[in-house]
Each structure stands twice: as structure tokens, then as C-alpha cells.
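Every protein chain but one is kept in place in this view of the complex.
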Amino acid sequence: MTEFVIGLVALVGFILIRIPVALAMGIIGFVGYAHYMGFSVSSKMVAGSAFELGSYMLTVIPLFVLMGNFVASSGLGRDLFRAAYAFIGRMPGGLAISAILASGGFAAISGSSVASAATMAKVSYPPMRSFGYSESFSLATIAAGGTLGILIPPSVVLIIYGILAEQNIAKLFLAGIVPGLLGMVLYTLAVGFVVARDRDAGPRGEYVPWSEKWRALREVWGVIALFVLVMGGLYGGVFTATEGAGIGASGALLLTWIRGAMTLAVLRDAFLGAVRTTGALFPILLGSTILGNFIAMTGAPETLADWIGDIDPHPAMLLFIVVLLYLFLGFFFESFSTLFITMPIILPLIDAAGFDLIWFGIIVVVTIEIGLLTPPFGMNVFVLTSVFRNIAPGPVFRALIPFIVADFIRVALLALFPALVLFLPSQM
Amino acid sequence: MQALEYAAALILAGIMLLTVVDVGARYAFQRPIAAGFEVTEMAMQVMIYLCIAVAVASNDHIRVTLIDPVLKRVSWLKRTIDGVSGVAIAMALAGMGIAMIGLAAGKSGEVTLVLGLPVAAVAWTIALTLILSAALAAYAVVAGPTDDEAEDD
Partner (left out) sequence: QTVLTVSGWTPPKHHFTQLMQNDWAEMVERESGGLLKIRYLPKAPMGAAQTFDGVRDGLVDISFISHGNNAGRFRLTKIAEFPLLANDAETLSVAYQRVFERSLADANEHDGVVPLAMFTPGPGHLMSPKTAYLDKASLQGQKLRAPGGMAFELATVLGAAPVSRPASELYELLNGGIVDGAFMPADVFGGWRLEDLIQNVVSAPGGFYNASFALVMNEDKYNALTDEEKAALAKVTGETFSRIAGRASDEADARGWKIYEEKGGEVHQAPDAFVEEIRASISPLEADWAKSVEDTKIDAAAALADLRAEIEKMNAE
């Protein structure tokens, strides 16, 4: 247990002084594991983890990123924002709400939160700034909207959860839809709250005539087509969720071509962009695997399980404890690491308490999403600050508070009313 | 470096196309590609290490930049941390490469289920890519910050 605390403190310290996250996790995991098993065994553990890193299931990550890149370069993200803007840009806070609606739409054709946030940043940040929205509020809105990407299907994180919990991925995807829409509503209310307190935070956009509105709406057909391709193929039984990523990427490529946006440069940039994102993300997965192996040795997970066993909480209390735990871990880890490290310990407890594992998966993902927005490790915020250099993350984190409150309300609603999650999958 | 990038991109395109062909073949001709799964997985194993090599060569690491505003004022400290991390990355990659050679040696005789492809070949490729990445990381340290990063300071 002491080792666990030392490891966690060292991790936070390393990460805070801008040591690359994967390196920090990997080194602490490697040295910590060697503390128990010796350096020779520890290096074999690292080699084994490295060899297993590229699995069939994880092909969804580069493929969904590739799909997002094509969608971005075909101008679909821009069209989504324009359509939302045409209808509600005129409201107070209208551009922020447009950004959230467009993110929600984009989530329906993107499997990863990072890809969503990065694309929507390019699309919605410039207009928000030009109408006088502050840097921090604009980016906070986009970071929050980006989290919808892992809840509204398709979703890489739901696929990973489904594999770890042995739950049907198609059902998990359906289960994410209503909570994702609820997230859009609550984020919109959060924008409303900010604007109600400070009119200048969310200036109105320009008036858009009705003819323009309808034209903008028609432009989103590509998004709908792509969503129907991926989801229709999945629920129609033409391909699996994993294959859906490959089909979605090819569909996005085709769509870019149909829309006349395909050039050799676009093709190259989409692929090379996916290569770069993959190269940045997978070291973190490897680092978290290595770190997880160290954490398993520390005995901390068993201590936690024993402790929960000793107090033998009421199921509702157990759920509360588990949600708190995920919030806490979300401060330090990104979503994959959190799932890989905790599932083996948490799942048996939740299952024994009689909770539905599809419903629990959604609760976990919503909770983990909050972690994407909180310091010190708020993945979405760092993605944005790496897109727009010279912006300090501190004020963005402060501007995110209303959105995080909205997320807490969402977790509470989903916990109190499981039907919000389970109604759609029960129809399958 | 460019060659690595394009190799990774080609493999990714290959994985994407294999999915399309697999889905198409079983839909149109009722004939699935029996080995689609294992070929995809092997391609994936190799591709991600090519991607990592690209990221390492261009000093593209996910970092938490919370204290950057402070560090900007103490630029020697930032340079030191980045230099030390760069050296640590190079060493970690080299160590992993060597450990992967050991793993590859132990895989001799192991084959995939359908095509009977040698599993060790994948491990050897990963090992070589890791060692190449270590060299690229070391070069990135020697060459100093890229233009991109210099703009930040």
C-alpha cells in the first residue's frame, strides 16, 4: 500500500513537470514492478506488454481517428457547425450551444473523444472568437462537447468496456444514445447558466435568413449517411463493431471524394495524421498497462476490495463509492488506463450486487468523461491546448466548472433512473 | 523518417481495405477471409511501432502542460526536463528493443492458427523498430527542439 501511494505521488509529480505521460507511467510501472520482482523480470514484463499492445480489437483506434480526419477534411464538421449556427446562433450563447450540438452530431460519426475535440476545435473555435467569446469559455465548451464522442456511438471506450465486461457491444452502443443526448441538453443548460450570469460571455451571432437555414441543414446529409452506414451495418448484422471502424473510415474516404474534397494532399494528411495520433496514443496505453501491472503487485486493489467487503455496503452505497473512485482515478489517468486497471476488481463487486452491467458501463463512461475535463490530467483540454499553442490550460479548467457540474447531474440522473440507459438496448 | 510514416500509413490503409474486402467477400460471395483476423492483428502489431517511431522522431509526446506558463520564465529548467525526458525515452526504447529480441528468440516455432505464419517474425520486426526508435529519440535530443517547439518559447 505504501508503494502504491509513493507510485501515485511520483506519477502526479512527473506528469506535472511535463514529463511525457507515457514515459512517466512506464518508468514508474517498470521501477515499481522491479521493486517486487527484480529488474530482469520487470523488463520481461515490459517486453510482453509491448508485444501484446497491438491487438485486433484496438485497430478501432487508428481507424476511427482516420475516419475523423476524413470527416474533418471533407468539411463535414464545418457543415455541422454551420447548420447548428444557422438555427441557434442568434440566441445568447448561441455559438457555444452550436458548438455543443455540432460536437454531438460529430460524436455520431467519430469513435474517439480526442478526434472529436480536435476536429471541432478547428471548426468552432474561430467563429466563437470572432464574435467575442473568451478563449477559455470557447475551449471549455469544445472540450466538454468532445466528451460526447465516447458516449454517443460509435465509441472506442464502450468497445473496450464491452470486451472487459463481456457485454454485447451493439447493446452498449444503443445504451449510450439517450445519456449522450442528455449530455447535450445539460451542456446547453450549462452554457445558458454562464450566459445568464454574464451576458458578455456569450454574444449573439448574426441573423441567418430561413432560406440559408434550410440550405445549411441540407448540407449535413453526409453526416447522416455516414452514421447510417456504420450503425445500420452494425445493427443490420453486416459487420461487427470492430469492422465498423474500417468500414466507417472507408465510407468517410468515399464521402470526401463524392463531395469533391479529395486531393492527394487530403488523402496523405488524413493517413499521416492518423499515424501521428496513433503514435502519440499507444505509448500511453503501453504505459498504463505497465503501470497497472505494478499496481496489481502493490496489493492496493485487494485492500480496496477487502475494505468494501468489510463494510458490506448497500448496493446504492457501493455504487456511490465506485463512482467516487472513478472520479478520483479520472484526475490522474485517461479512460483506457482507468478501465484496464479497475475492471478486474470492480466488475465482480458490481456483478455480485446485482447491477446491470450495460447500465454500469454507461455510468462508468460518463464518470470517466469527467476525468477528461479535470486537472491534472484532462486529456481533452490538453488536446485543445496542443491544437492552439500559447493558450494556458488553467483558465480553461476554471471555465469548465459549469460543464463538470452538468456531468455530475447527469451521473445522478442515470443512477436514479436506469431506464434512461436501458430502454433502448432492451428493444434490441 | 518519411519512409516510416508512409510505411505505417500503407499498413493502416491495408488494414482498412482488408476489412472492406472481408465484409464484401462474405456478403457478395458468402466467402469470409479465414485469416483476416490474424493478418489484421499482425499488421496492427507492426504498424503501431512504426507510428511510435514517427512520434518519437518528431518529438510528439502527450505531456501535461499545466505549468508551462511558469516554465517559460525559467527556460533552463524546461530545457533540462525536456533533455532528461528525451534521454530517458531513448534509453527506455533501447531497453525495450533488447528485451523484445529476447522475447522474439523464445517465440521460435510458434505459428498463427490459420496461415501458420511465424509469430517470431512480428517480434523481430517490433524489436528492430524499437531500436530504430531509440536512435531517432537520441537524435531528437542531440538536434535540440524542433522549430515548432522553439516558437513556444
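Note that the chains are named A and B in the order they appear, and that numbering of residues resets to 1 at the start of each chain.
As a convention for this text, a contact is a pair of C-beta atoms (placed from the backbone, for glycine too) under 8 Å apart; a residue touches a chain by one contact, two chains touch by 3 or more.
Computed from a predicted model, the values in this text were never measured in an experiment.
Asks: Looking beyond the chains shown, say which of A:136, A:293, A:338 or A:367 touches the absent one.
Replies: Residue touching the absent chain, from the options given: A:293.
Asks: Which one touches the absent chain: A:195, A:229 or A:345?
Replies: A:345
Asks: For the chain that's not shown, point to the residue among B:20, B:35, B:94 or B:128 touching it.
Replies: Result: among the candidates, B:35 touches the missing chain.
Asks: Pick out which of A:8, A:57 or A:353 touches the chain that's been left out of the picture.
Replies: Of the listed residues, the one touching the omitted chain is A:57.
Asks: Contact with the hidden chain only, please: which chain B residues?
Replies: 26, 30-32, 34-35, 37-38, 103, 106, 109-114, 116, 119
Asks: Since one chain has been left out of the picture, which residues of chain A touch it in the full complex?
Replies: These residues touch the chain not displayed: 33, 37, 41, 44-45, 48-49, 51-52, 56-57, 162-164, 166, 168-171, 234, 236-242, 292-293, 295-297, 301-302, 305, 340-341, 343-345, 347-348, 351.
The rule we apply is simple: only the chains that are shown with their structure count from here on.
Asks: Quick check: how many Å separate the C-alpha centres of chain A and chain B?
Replies: 22
Asks: Touching residues of chain A toward chain B in the complex: what are they?
Replies: By the definition above, chain A touches chain B via 15-23, 26-27, 30, 43-44, 46-48, 50-51, 53-56, 58-59, 62-63, 66, 238-239, 243, 245-247, 249-250, 268, 271-272, 274-276, 278-284, 375-377, 382, 385-386, 389-390, 392-394.
Asks: Sort out for me which residues of chain B touch chain A in the complex.
Replies: Touching chain A: residues 5, 8-9, 12-13, 15-20, 22-23, 27, 37, 40-41, 44-56, 58, 60-69, 71, 78, 81-82, 85, 88-89, 92, 95-96, 99-100, 102-103, 122-123, 126, 130, 151-152 of chain B.
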